[in-house]
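Scroll down for the structure; my scribbles are underneath it.
Note that one protein chain is taken out, while the other chains of the complex remain in position.
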Amino acid sequence: MIKVGIIGGAGYTAGELIRLLIHHKEVEIDFVFSTSNAGNKICHIHQDLVGTTDQKFTDSVNTKVDVVFLCLGHGNSGKFLAQYEFSNNTKIIDLSNEFRLVNDSEFQGNSYIYGLPEIHKTAIQQANYIANPGCFATAIQLAIIPLAHHKLIKTDVHVNAVTGATGAGTSLSKTTHYTWRDNNFSYYKPFTHQHLGEIYQTIEHLNGNSNNKVHFLPNRGNFSRGIFATVYTKFDDSLDTAIELYKDFYKDAAFTFISDDFLHLKQVVNTNKCLIHLHKHEDQLLITSCIDNLLKGASGQAIQNMNLMFGFEESEGLQLKANFF
Amino acid sequence: MIKVGIIGGAGYTAGELIRLLIHHKEVEIDFVFSTSNAGNKICHIHQDLVGTTDQKFTDSVNTKVDVVFLCLGHGNSGKFLAQYEFSNNTKIIDLSNEFRLVNDSEFQGNSYIYGLPEIHKTAIQQANYIANPGCFATAIQLAIIPLAHHKLIKTDVHVNAVTGATGAGTSLSKTTHYTWRDNNFSYYKPFTHQHLGEIYQTIEHLNGNSNNKVHFLPNRGNFSRGIFATVYTKFDDSLDTAIELYKDFYKDAAFTFISDDFLHLKQVVNTNKCLIHLHKHEDQLLITSCIDNLLKGASGQAIQNMNLMFGFEESEGLQLKANFF
Amino acid sequence: MIKVGIIGGAGYTAGELIRLLIHHKEVEIDFVFSTSNAGNKICHIHQDLVGTTDQKFTDSVNTKVDVVFLCLGHGNSGKFLAQYEFSNNTKIIDLSNEFRLVNDSEFQGNSYIYGLPEIHKTAIQQANYIANPGCFATAIQLAIIPLAHHKLIKTDVHVNAVTGATGAGTSLSKTTHYTWRDNNFSYYKPFTHQHLGEIYQTIEHLNGNSNNKVHFLPNRGNFSRGIFATVYTKFDDSLDTAIELYKDFYKDAAFTFISDDFLHLKQVVNTNKCLIHLHKHEDQLLITSCIDNLLKGASGQAIQNMNLMFGFEESEGLQLKANFF
Partner (left out) sequence: MIKVGIIGGAGYTAGELIRLLIHHKEVEIDFVFSTSNAGNKICHIHQDLVGTTDQKFTDSVNTKVDVVFLCLGHGNSGKFLAQYEFSNNTKIIDLSNEFRLVNDSEFQGNSYIYGLPEIHKTAIQQANYIANPGCFATAIQLAIIPLAHHKLIKTDVHVNAVTGATGAGTSLSKTTHYTWRDNNFSYYKPFTHQHLGEIYQTIEHLNGNSNNKVHFLPNRGNFSRGIFATVYTKFDDSLDTAIELYKDFYKDAAFTFISDDFLHLKQVVNTNKCLIHLHKHEDQLLITSCIDNLLKGASGQAIQNMNLMFGFEESEGLQLKANFF
């Protein structure tokens, strides 16, 4: 049993970590840090846990835990780590965007590995510090890395993706007000979403530098969980070749699978899966990718990384029942 | 054409008033007062009005308009009226709960009439000051006043009603956050909702004093608009008698109708209607009542009252297309 | 007062026509034809009309009405017209896709005009036979015709659009089952939607022939009403130029407006409006277009066409209150 600490315990991603780790065979939750909720029961905030745990939030940090998950707002991880010095044996998994780009990946003398197991499994297994990928970034990268791996991205890539309201975090805002969001649809940050940095970095790493653009339109859907991404680009070879190439690339992936049929979002909601479907029309390859933004797009992937780092079964604690309906 | 002023212009009920009055044949919107939005276009807040009006919010009040609607938070109408002295010719329609109870209905020497046209039509036609009923109070009263009118409420009354998220106002709160409300259900203030005062007042007025209670459980539904209320009480006579009694009571009502079939909420959403259905099981009469909480439950009824006060067609500006889907 | 007949009266578009025409000043609904519901009250099917009308469905057709709306399933309009011979004075507005393409527009010696008022207003005013545009086709064409009019479509056009469940009609199907659709997202007919024919026809008519493609991905949203379309293509000039060009093109449009702000779908739901927003990123012009698929995308536009054909005020009967929430 390893000891786990969670920082920023009142947010969505911390809540999901607690929900998952509480049933993980190899883990004991040592503490859940939340300054605003210290002393309160965790189940007063994450209220589905009534009857499951009476553990409380703390405002003290055990710096000797085996692994700590940072679930702070973007920009606060570095500040937190500057304030609390963890033991050299403590592994750190940061869910923010602070250390994801290679240029940002050195901090306090430690190297953060980009935690996308589908391309960095070996490095993750040996890593002590992980920068957990963004949710849109995960869905979109998983859609295109088999192509990029074979240097088959030869033209612009067109991406349209829609995310649920949990993507915007727990804070109250106009666009997460029920009366606004219910039965509504909209986009934000057209072509300039902050996850493009991670995506371009991976494409360049695998496919090489080019002038090909990723035109990415991120939409707000009127649902709570999930990302449904459609990606298309020119592909000269046949659909069968593409399917073979994707199935081969993901043959050892623990959670990424190719579907023969058209996808719909609820196939993956409340699971750690990424489902991918391939379709070809004329010279365009359409790649569809679905994840749960809070699981494969955040906390589930963080635990997948933890499992790899500690040599646990990769899927331990992540064999989840989809709600599906 | 009469001149209308609206106070508290950024909220839901003011928005609905603007949407309705903008197409009302007898009315010109003189000003929409909102201190926080003064100088901004109305359509920047009520964004469906893009292309319909370029009018702006103001922070000045024309105290000589023919009628002013007060759409302020509960407790602020009196304060506002203490600050701005309207002309003696200005009629006032207050949408808050401040003047609804007889004990509260005298203010600044003016008498506020409880604006439920189904029981106070003549008084409303002669009134200069209206206390517009609450949304739950409207749905529930319309369900029971034909019984009360005939002094047929002889036992406790059981009321279960569910309202949409607009019932909670525009302010951001945990229970109107999309991720909380979506696919959820809950209640609040069980048996102690503030509208019970209006309801008991009407029952006593019509049915006489008694010890019979109204057990009212108000629920939060995961929809934006509408109230669906079920009400039952002991009724000794036949269903046919009840139907006849209700149809007779509402035969001249402009917006309250008896349905022969079971109801569902969307029959009335985005209309000023109240639909009522009657059903009997053993000795219990089940009365179902549906309204749109923002229209018949607030702004629509306010305009219905205005129409009566000024001698306009009662349904002018209120012949609305339901969205239904 | 003209006399109107509606064929196929139980479906969504017929229901919307009835809801609109019932309050139209210049119109009397002569009959609503529905073989499956003949003899039943209209309000038993279109249940929001309880209290509004007691009119019944018929199975007989008055072939002398001034105008008839065909709301039959795709492929059935021609068959119906072969069976019922209308008077020469009866104008016909067909809501199906049967006569929309120029090659299909001659039937029984009559020429059907493509009823998109933003480009064919004069022809519509003189027409006796109208092929009413498709819903996706309306949203997408209104997004691009100002460009096409100036022959500024010079590269491929990328379209991602999402429609509500009413887009699939009243028949029961897996993807309109509540448990499937709720909180879900998916697409269908990627790059091959049947409305592409209308869209290409208009582009070629205005912009001229070219090899530029329209890559159109139609999505199913988990809402009931509305289409939210995003369209982008290369545009060499400035955003200001684009805005000026669009505002000028639509300066006389009765229902199509340019918004300065990002759009969200509920701004247009339950209205006959099309709202358009323009945004530029690098060399790509992003055009966003929102309509209600059943109104501007079907029945509302049909009435707009009727108004033009009969010389009524173009917006008569279509000054609708958005539900917005």
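Each chain gets a letter, A, B and C, in the order it is written, and its residues are counted from 1.
In this text, a residue touches a chain if its C-beta (ideal position, glycine included) is under 8 Å from a C-beta of that chain, and two chains touch if they have at least 3 such contacts.
The shown structure was predicted, so the numbers you read here are calculated from the model rather than taken from an experiment.
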Of the chains on display, those the missing one touches are A, B, C
Among the options C:64, C:154 or C:177, the absent chain makes contact with C:177
Among listed residues B:36, B:108, B:126 or B:284, the absent chain is touched only by B:284
Contact with the hidden chain, among C:166, C:233, C:272 or C:307, goes to C:166
Among listed residues B:131, B:145, B:203 or B:265, the absent chain is touched only by B:265
It is residues of chain C that touch the chain not shown, namely 12, 164-166, 170, 172-174, 176-183, 222-224
Per the touch rule stated above, chain A touches the missing chain via residues 12, 15, 19-20, 23, 44, 46-48, 50-51, 164-166, 182-183, 224-225, 255, 257, 259, 261, 264, 266-271, 273, 275, 294, 319-325
Residues on chain B facing the left-out chain by the touch rule are 158, 160, 162, 164, 179-180, 182-188, 190-192, 215, 217, 219, 221-226, 228, 230, 232, 262-266, 269, 279, 281-282, 284, 286, 288, 325
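Criterion: only the chains that are shown with their structure count from here on.
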At the largest C-alpha centroid distance from chain A we find chain B
Comparing each chain's Cα average against the average over all protein Cα atoms, the nearest is chain C
Distance between the CA centroids of chain A and chain B (whole Å) is 46
In whole angstrom, the CA-centroid distance of chain A from chain C equals 40
Note: chain A residues in touch with at least two other chains are 164, 179-180, 182-183, 222-224
